[in-house]
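Yeah, one chain of the complex is gone here, protein chain that is, but the others are all in their spots.
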Amino acid sequence: MLRYLARRILQIFPVVLLAVMMNFLLINLAPGDPAVVMAGEHAPVEYIAELRKSYGLDAPVLERLGTYLVKLMHGDLGYSFAYRRPVLELLLERAQATMLLVLISQFFSILLGTWLGAYAARHHNRIADKLISYGTILLYCMPIFWIGMMLIMIFAVKLQWLPSSGMTSFMSFGRPRWIDIAIHMILPATCLFLHTLPIYAKLARASVLEVAREDFITTARAIGFSERVVYMRHALRNALLPTVTVAGLSLSALLTGALLVETVFAWPGLGRLMFEAVSARDYPVLMGGFLFATLLVIIGNFIVDVIYTYLDPRVIYS
Amino acid sequence: MRSLARETPLILGLALLAFMVAVALLAPALYPSNPLFSNAPPMQPPDWAYPLGTDHTGRDVAAMLAWGTRVSLLFAFGAAGISLVCGTVLGAISGYFGGLVDDVLSRLFEMFNIVPRLFLIILVVAVFGSYLWLTVAIVGLTMWPSNARIMRAQVLTLKSRGYAQAAIVSGAGPFTVLFSHVVPNGIGPVMANSMLQMAYAVLTEAGLAFLGLSDPNIASWGQVLYWGQGFIASAPWMIIFPGLAIAMLLMSFHLIGGTLQERLDPRQQGAMA
């Protein structure tokens, strides 16, 4: 396991380097002064001058890249003048809200999506299957931020049941804080949930159909298990393997979804931060956010791999 | 009768796409003036004169959406086209030549897959500016790895087939064999994937516009949604219709792509698009 860990870290390295190089390339290819790109448009003139000196922006490209890498290694992602705070601090703080939203919505999405897909597979080519199949495609075709706005239109504007934005209220009416957050989270989490639901449903359907053709499913039937047990306990467990793989592969798509959802619902996470940084032309935050998101995906992939070993005893890491 | 029912998804998909293309082509005839000029009363709910209503500055939503169809289709075909060319060429080379080339390219495919695309696109567009063609190119250039992976797998299985071997024996150069014998036979799955990429490109355009990162001088579906954000309560038609337009176009790509995939993999009968 240790050897495997070491190898994984070696594999991670090039991806991070690629993301860093892209950042560096952007700074240097951007029209105008690279120092401004590094500092953001709100930075005072003195800071830009200082930056130019500390990064040696007049030095040759390779030397500049070296300085840049060293700074990154020390966790220095720059300073945001729009927020007057170091970028890393900002990102770490905002990442919490994103994680909360993503984890909760994905928990339900994977659970229900997989169940729906397995149910459709069990009733292959019958009414339930058709309904689930077409319903999920339809859902899949709706832009996530549009779903968000429709949710706001219905539940916040028309019915006035739920708040449409933010994470907490100014006036909590004596509610405990976590309840306040939970109430605020219902709409954005539902939105992200609806966005990924069809992915898991479609995947589970396809892989359960695939597994259902296998011999050990016939064995399970022969033993006398009920159809429900055959599908939900025997086929599904095996069909989960591709779901886990895809969940890992689609982490970056998930972050994309989170970015847009947070924008719609003003949820104070990474995505909302990116949106605000776009309007403020706060380039250090945009670049830091990109690097940070890359790291999140890599870590997520790693966790998914560990889950995979647990689900499939045939996988041996050597 | 039964075969017609089987073709329903494809027919529906093609009809939707044809409708969208027709709207894009007819937009200048239907709405000759610039759709971004205000010449109507603001905040009009849908009626006979303005079937999709007007926005807060008195612009006709129908006109903006009709012109926006052109932007969406440009993204669909432009970005997916760039991705198709890059992915096919790089994937084919990687699969055909193997060895070090394959190793390097394969790593590259993997790495590009991990990098969160929209974050990168936002960064690039924010730094360089929201020029239409630049955005199309960037979206295309971030999508190619999945095409490359599919093409690589195709080439790996096809290069040992009879016709490829026959071409090699008859003295054709490696690139001739690859691009006139192997690639044309293996392009099917890449085309199916391209339909999904078109859908993704349209979504990305809408997402960028929604984040305020599209050219403000061009009417696009995402742009209308972006403007409509502040009027969810007072002008819901500014939000409902552009979203439906996006969903319709995406639906057409998914229906066509799904049918293609199904044809290529006969085991997946009745699979979802």
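Labels for the chains are A and B, by order of writing; each one numbers its residues from 1.
Everything below uses one rule, namely that a residue touches a chain if its C-beta (ideal position, glycine included) is under 8 Å from a C-beta of that chain, and two chains touch if they have at least 3 such contacts.
As a working rule, contacts and distances are computed from a predicted model.
Missing chain, UniProt protein name: "ABC transporter ATP-binding protein", from among "Glycerol-3-phosphate dehydrogenase subunit GlpB", "ABC transporter ATP-binding protein", "NADH-quinone oxidoreductase subunit F" or "Dihydroxyacetone kinase subunit DhaK".
Under the touch definition stated at the start, the shown chains contacted by the missing one in the entire complex are A.
Checked against the hidden chain, the listed residues A:31, A:174 or A:313 yield one contact partner: A:313. The chain omitted from view is touched by exactly one of A:53, A:85, A:130 or A:237, namely A:237. For the chain left out of this panel, the touching residue among A:47, A:108, A:155 or A:225 is A:225. Where chain A meets the omitted chain, the residues involved are 214-216, 218-226, 234, 237-238, 311-314.
Here is the rule we go by: only the chains that are shown with their structure count from here on.
Centroids built from CA atoms put chain B at 22 Å from chain A.
Residue ranges of chain A in contact with chain B, taken from their complex: 14-15, 18-19, 22-23, 26, 30-31, 37, 124-125, 129, 133, 136-138, 140-143, 145-146, 149-150, 152-153, 157, 202, 205-206, 209, 249, 252, 255-256, 259-260, 263-264, 274-275, 277-279, 281, 283, 286-287, 289-290, 293-294, 297-298, 301. Across the complex, chain A is touched by residues 107, 110-120, 122-124, 126-129, 199, 203, 206-207, 210-213, 225, 228-229, 232-233, 236, 239-240, 242-243, 246-248, 250-251, 254-255, 258, 268, 270-273 of chain B.
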